[in-house]
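Missing here: one protein chain of the complex. Every other protein chain is in place.
Labels run A, B and C following the written order; every chain starts at residue 1.
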Amino acid sequence: MNQTIVSYLSELFAVNFSPWVVILIFFVAVFVVVNVMALIGGLATYAERKISADLQMRIGPNRVGPYGLLQFLADGVKMITKEDTIPRDADKFIFALAPLLCLLGVLATLAVLPFSSGLTLTDLNIGIFYLLGVSSLVGVGIFLGGYASNSKWAMLGGMRGAAQIISYEIPVTITILSIVLISGSLSLNQVVERQGAFPNGWLLFHNPFSFIGFFIYFIGALAETNRAPFDLPEAESELVSGYHTEYSGMRFAFFALAEYIEVFVVCAVATAFFLGGYKIPFNYGAGTLLGQALQVAMFFAKTFALYYVVIWIRWTLPRLRVDHLMTICWKYLTPIALFNLVGIAMWVWLFNGRSLYMIIKQALVISGK
Amino acid sequence: MFLNVVFSLSALLTVSGALMVVVTRNLIHSCVFLLMSLLGIVGLYVTLNADFVAATQLVVYVGGVIVLMLFAVMLTGGNNTKEVLSRFGFESLPLMGNVKTYFWGILSAITMMSVAGNLIYRVAQSSLASVLEQYKSSVDEIGTKLLTDHVLSFEISSILLLGALVGAAIIARPLGSKQLNEEK
Amino acid sequence: MTPPNFDVYLPVALLMGMAVAMVVGALLFGKLLRPNKPSFLKQSAYECGEQPVGVAWSYFNVRFYVVALIFIIFDVESALMFPVAVVYRRFSELGAGASVFFSVLIFIGVLVVGTIYCWSKGDLDWVRSFTISKDNYHQGREQ
Partner (left out) sequence: MISLSSYLVISLFLFLCGITVMIARKNIIAILLGIELILNASALNFVAYSRFGHNNIDGHIMALFIIVIAAAEAAVGLAIAIRYFQNRETIHIDSATQLQS
């Protein structure tokens, strides 16, 4: 049945809470998750500069705090105290609304992320579909940000950003559709429960189509968060940092924070769907809080590994031209994603949804007799 | 208790969004207010225990139709299209037209309101209300219904989408494209 | 009327409220700390130091719209496919795998035909094949 964090805690401590206590617990849980995400967003900027420095044989920020760890706090303070000017002929109402839409779209997706079997904020039955819908708000926010600042660069950057985000949403949606086909449920917790802890149980190696699907999802997710080789809308060289040209101070910080948290969310969905999420081997300590802590640690370890790959890709691959960007999406990713979908439908039909490993094992067992 | 809070909040969002769509002059603002109204309708669907329809509305309308509208506004003259002043110079009021249109407008408004009011009054009397049972997801039921009872409409909707895709692509295709060269 | 356990959606509402509070709070808190000396030059739109000329809107190419169009058609298709994908495995285990697979195949196949048409007519490539010269472009418009 549907388990939220409150019903898990009441189950654990065997006490059912009155409605007001439920709201209090939820408020504390949401407050903790948002702060952890803001911290991760901040540390991501630090990690990005440190890793890029490492890749380019130089030392990243190490002045502020031990090894430069408090660098992002320094940036935050600077952002707050910096004057944010609104251009004279900008559209005041939408200028203020755009960063709010972006942040709303990204923070609302945190409700369904499967941190561990019990500690998920809420295990919606339409988990991944809700996540896709809410993250499409970011595309609208970026377009409005570009339009509202009423300067040629921002408007062109906003149009290109929105066009890129919505066109790369198609391969991502079709790949997620094919994974839902295998796991038979939309809620992220159920998808993770159906995978095994060891790589043979992961959906990544379930069948060759889902193996290709992982890479399509990863490329699409990179493009959807405007990162790595696809960061054309905010390309410094051509569009003078694209849609957030006119933003300064705190409003610009919201756009950057939303982008970094969205990269984390995208990597979290990739681990939940393809890399076996929070499953730990032998289901060690399933009922106790220790087991939950281990599961959360496993989930964060896998997500940070993917985050490292995202940052690593950014500093190795050159930026794509606009038409190459669109050709890759429409002429390569979407057809392969559709082919994967039909392939996985046929696989589930013919082999009754068993993974490659299971089929080989059963074949060996039968031949062994 | 939480149901009433969510219902009143999303109803307020829907109603104020729809009202602002009528009132604003600026096209982009009316698109943004339509977006606000659609988010309110997502909240209403949630209170009606229709979680999959709410998610579909979020994905298709908020993520697709609003972006389409915004692109279309940018492609057709952006925001600087000047609205024609009405004969009596009511530039601020969006209402226009001569006495005849106002007369027929008010007449049809009265008949519509009386029919709708009558219907709502009778519904309020009939107190058609069933118990809202525990939260259960509708995705599985919709899936089985789609594949068993409504398979025909499921397949026909793909043909509808094909027609919309090809038709709109032909209409929106810029003039100097490939087949123009073939004719040369 | 037993209250349904709506606390499933409570985190979503709280997260959205937290996002709004974060934005409004940071801006209001910042307003106290921030210097606010708007000057005419500071508020002009950025144009590499030049004086901004004319309105920012310019004639955008139609290909932006064609991309959004193809997106929404595929988006609607995947929205319809999600409930089918959820029950697909159950149907195939019950033995109705063949009928479900072919209905899904038809549903996707019809749209793949549409995509192939758009591909062949050159709607998917971002830069129109500009083999045409300037004059027959205008000549094309008089048609």
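As a convention for this text, a contact is a pair of C-beta atoms (placed from the backbone, for glycine too) under 8 Å apart; a residue touches a chain by one contact, two chains touch by 3 or more.
The shown structure was predicted, so the numbers you read here are calculated from the model rather than taken from an experiment.
Visitor: For the chain that's been dropped from view, list the shown partners it touches.
Guide: Looking at the complete complex, the unshown chain comes into contact with B, C.
Visitor: Sort through B:Leu9, B:Met36 or B:Leu160 and give me the one touching the missing partner chain.
Guide: B:Leu160
Visitor: Just the residue numbers, please: which parts of chain B touch the chain that's not shown?
Guide: 3-4, 7, 11, 14-15, 18-19, 21-22, 27, 30-31, 34, 37-38, 41, 44-45, 47-50, 52-53, 56-57, 60-61, 64-65, 68-69, 72-73, 75-77, 81, 83-84, 94-96, 105, 112, 116, 119-120, 123-124, 127-130, 132-133, 138, 141-142, 145-146, 150, 153, 157, 160-161, 163-165, 167-169, 171-172, 175
Visitor: For chain C, enumerate the residues touching the unshown chain of the complex.
Guide: Touching the chain left out of view, chain C contributes residues 62, 65, 69, 72-73, 75-76, 79-80.
In this section, only the chains that are shown with their structure count from here on.
Visitor: Where the centres are mean C-alpha positions, what is the separation of chain B from chain C, in Å?
Guide: 17
Visitor: Averaging only over C-alpha atoms, locate the centres of chain A and chain B and give their separation in whole Å.
Guide: 29
Visitor: Going through chain A residue by residue, note those that touch at least 2 other chains and give them in order.
Guide: Expected reply: 2, 124, 129-130, 155, 159, 163, 166, 169, 186.
Visitor: Note the residues in chain C that touch 2 or more other chains, in rising order.
Guide: Expected reply: 5, 7-10, 55, 57, 60, 64, 68, 70-71, 75, 79, 82, 85-87, 100, 108, 115.
Visitor: Going by the contact rule at the top, pick out the chain C residues touching chain A in the complex.
Guide: Within the complex, chain C touches chain A at residues 5, 7-12, 14-16, 18-20, 22-23, 26-27, 29-30, 33-38, 40, 42-48, 52, 55-58, 60, 64, 67-68, 70-71, 74-75, 78-79, 81-82, 85-90, 92-93, 97-98, 100-101, 104-105, 108, 112, 115, 119, 124-127.
Visitor: Across the complex, what residues on chain B touch chain C?
Guide: 1-3, 6, 46, 49, 52, 56, 59-60, 63-65, 67-68, 71-72, 74-75, 77-80, 129, 131-135, 139-140, 142-144, 146-147, 151, 154-155, 157-159, 161-162, 164-166, 168-169, 172-181, 184
Visitor: Please name which positions on chain A make contact with chain C in the complex.
Guide: Result: residues 2, 4-7, 22-23, 26-27, 29-31, 33-34, 80-90, 96, 99-100, 103-104, 107-108, 110-111, 121-124, 129-130, 149-155, 159, 163, 166-167, 169-170, 173-174, 177-178, 180-186, 240, 245-246, 249-251, 253-254, 322-323, 325-327, 330-331, 334-335, 338, 341-342, 345-346, 348-350, 352-353 of chain A touch chain C.
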